[in-house]
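Removed from the display is one protein chain of the complex; every other protein chain stays in position.
Let's look at chain A:
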């Protein structure tokens, strides 16, 4: 994701830091997103086979319920974090 443009105005540097901070939060969130679904739910399930959860294993739980709960937590975390990041960088809506 390249970003070479500048608007030339005084706020553009701060906007850039804001965007970089946003991208960092997105990267981390997407790593967790992939880890709980494709990871724990499918590909890494054999590694979690030893941890039993109510008649099956942890991988089964992640595939059927756990991933959904983590997705929810991720979206609410992102909304909360970004809404405060907006204020820190003074880019919130009036």
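We take it that a residue touches a chain if its C-beta (ideal position, glycine included) is under 8 Å from a C-beta of that chain, and two chains touch if they have at least 3 such contacts; residues count from 1.
The criterion applied here is as follows: contacts and distances are computed from a predicted model.
A.B. asks: I notice the complex is incomplete. Of the names "Energy-coupling factor transporter transmembrane protein EcfT", "ABC-type spermidine/putrescine transport system permease subunit II", "Formate hydrogenlyase subunit 4" or "Cation acetate symporter", which is the UniProt protein name for the chain that's not shown?
C.D. replies: The correct option from "Energy-coupling factor transporter transmembrane protein EcfT", "ABC-type spermidine/putrescine transport system permease subunit II", "Formate hydrogenlyase subunit 4" or "Cation acetate symporter" is "Cation acetate symporter", the UniProt name of the unshown chain.
A.B. asks: Against the chain that's been left off, what residues of chain A make contact? List them.
C.D. replies: The list for chain A reads 1-5, 7, 12, 15, 18-19, 22, 26, 29-30, 33, 37-38, 41-43, 45, 53-57, 60-61, 63-65, 67-69, 71-72, 74-76, 78-79, 82-83, 86, 90-94.
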